[in-house]
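So the structure is just underneath, and the comments pick up after that.
Note that this complex is displayed minus one protein chain, with the remaining chains in position.
Letters A, B and C mark the chains as written, and numbering starts fresh at 1 in each.
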Amino acid sequence: MTTTVVETWTEVPLVKFIAQSSARLVVVMTPAGQVLAQHGFTKAVDLMSAAALGAAIMASSGALAQQVGEPGFAALYHAGQRHGIHLAGCETPRGRLIVLTVFGRETSIGLVQVFFDEFVSALKQAAPADQPRQPILAADFEHELNSSLASLFRR
Amino acid sequence: MSDVFQHSLDRISRVRGVQGSMFVAAEDGLAVAQLLMAGVSGKVLAAFAASLARKASGAAAATGAGKVRFVQMQAAGGVLLVALGGELLVAVVADAGVNVGLARLEMIRAVDAAAAL
Amino acid sequence: MSLVNFTTREITCKIVYYGPGRSGKTTNLQYIYGQVPEDRKGRMVSLATQTDRTLFFDFLPIDLGSISGFTTKIQLYTVPGQVYYNATRKLVLQGSDGVVFVADSQVRQLDENIESLQNLQANVLEHGIDVRTLPMVLQYNKQDLPPELILSVAELDEALNFRELRSFPADALHGAGVFETLKAVSADVLRKLSEGSQGGRRG
Partner (left out) sequence: MDLNPRFRFAAFVVGPSNRLACTAAQAVAQSPGSAYNPLFIYGRSGLGKTHLLHAIGFGSIERQAGLPVVYLTLEEFVGQYHAAVAAGALDAFRRGLEETHVLLLDDVQFLAKHREMQAELLRLSEAMQREGRQLVLSSDRPPAEIGELDERLISRLAGGLLVDLAAPDFETRLAILRRKADERGIAFAPGVLEAVAEAGSGNVRELVGLVNRLSAFQAVSEAPLTPAGARALLFGDDADGAAAAATPPAAPDLPPLRETPPDEFAAFLSAVTRTVAQSVDAWKSRIGEAVMRWQGEGFRTTRLEGLLQQGAMPDVDEVLQSFDDDVQTLRALAAEAGALDPAAAGHARFRDPDRLAEARGFVQKLQEGLVPPPAPIATLGLDDYVVGAANEAVVRAARLVAHEPGRRYTPLFIAGPSGVGKTHLLHAIGNALVAGGAQIVACLGAQAFIEDLLAALEAGNVESWRRRYRRADAFLLDDVQLVAGKEQTQDELFNLFNVLAEAEKQLVFAADRLPAQLSGVAARLVTRFEGGLVVELAAPDRPMRERMVRRLLAAQGVSAEDDVVEYLAARPADSARAVQGLVNRALSAVGSAEGELTVATVRTAIEGRAPRASQAQAISALIPSGLDPTLGSREKLVWDWPEIGDRLVEDLR
């Protein structure tokens, strides 16, 4: 189970979060689904669809929140038989990020939530403030999405 | 439902030295009902109480000791007590000088009352 | 899934705008949204990224009123064009009654058009639907660009239209061809319904 990151500052907080929450899969991505760091994926295509679906779910719940007059939902918890999924967004100096966490029966949503809060605060400190993420240009949007996948799995 | 919990937590909190008591969903480690003094983090207590309970049950099962009823964790600054029921457990954080026997009695009664609902 | 409810005499049908990234699917919906009178349309939902790339879908419900005795509603969806989002694109196709394939007339986009058309058939198949039974029309968008940059309607028909579907040149940004396309696909869907034949559509 390897942990690979596109942006190095995310690695330390991520490794600590995985150890504490004993999560099986973790994806740190932009709201567009572009992956910044991952843990537990062996195939790029699985990571891609997980990222796309995670981003889509957050987008849908955001639209739904708007319709019911909510500013936005902090976290989404999907309770499964063998797995639970925790999906939450957070604001960092490098912009809004989304974290998708899949965990098994060896831990509980309570613990994942507790350690997620710590992970977010750790990310906020670790993020290099000097160069905020430059917005993706329309033309090479697709290229940008794929480039992070390439870097995650080539290394 | 909630008044049963509140009533039980009131009785437990009357024991001298108790700083916080709460009902926790054992499976998820999420707080169900709580009565905490200032400075006690419900989320953390619930998560760890549930985790502690699960680990204790695992150990007891491994050693064939049967169902775990009560866990007491003595620490330098205080004590963590957990009474196990079915789906719900009762967690209490108290300072070192607490009358554990009395607290234990109230906690068992509380968790049995919750299980009966 | 088109719901024809004979007791309440209501028809709801789902039409999906499909096609490669940035071919103008969302622009079609935005133009339609602008034209439909207030009392005939619902809220338009756009699940998009900051750079307005469709991430999951755009959704626009329209009430067509009474057609041959049935109160008729159509739901318009668009899908994300990027290959990256295939997982979500596949979901949007679920239960669609008709498809508008929005092709990008630019020469340099021909491969993306072909790939997206094949992707459509694969995804439709995955839903257990025989693509031949699915009412579909082609829209060759961005025909307003300088001729040297784009393919002609004939060339696009040659390259993409191997099922002899009806095709419409369009300039979605300025609205040309948008309603013609919608009219063609809606008529096909409703006519198929009124003939009562459910065809290969399942679930």
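Operating definition for what follows: a residue touches a chain if its C-beta (ideal position, glycine included) is under 8 Å from a C-beta of that chain, and two chains touch if they have at least 3 such contacts.
On a predicted model such as this, the values are computed, not experimentally measured, just so you know.
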For the chain not depicted, the shown chains it touches: C
Contact footprint on chain C, counting only the chain that is left out: 4, 6, 9, 30-31, 33-38, 40, 43-44, 46, 48, 52, 64-70, 173-175, 179, 182-183, 186-187, 190-191, 194-196
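Everything below uses one rule, namely that only the chains that are shown with their structure count from here on.
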Chain A-chain B separation of Cα centroids, rounded to whole Å: 33
Chain centre separation (chain B, chain C; CA means) in Å: 58
Chain C residues counted as touching two or more neighbouring chains: none
Of all residues in chain C, those that touch chain A in their complex: 21-22, 43, 45-51, 53, 55-56, 82-88
Contact footprint of chain C on chain A as seen in their complex: 31-33, 48-49, 52-53, 55-56, 59-60, 63, 67, 135-136, 138, 141-142, 145-146
Residues of chain A defined as touching chain B within the complex: 79, 107-111, 113-114
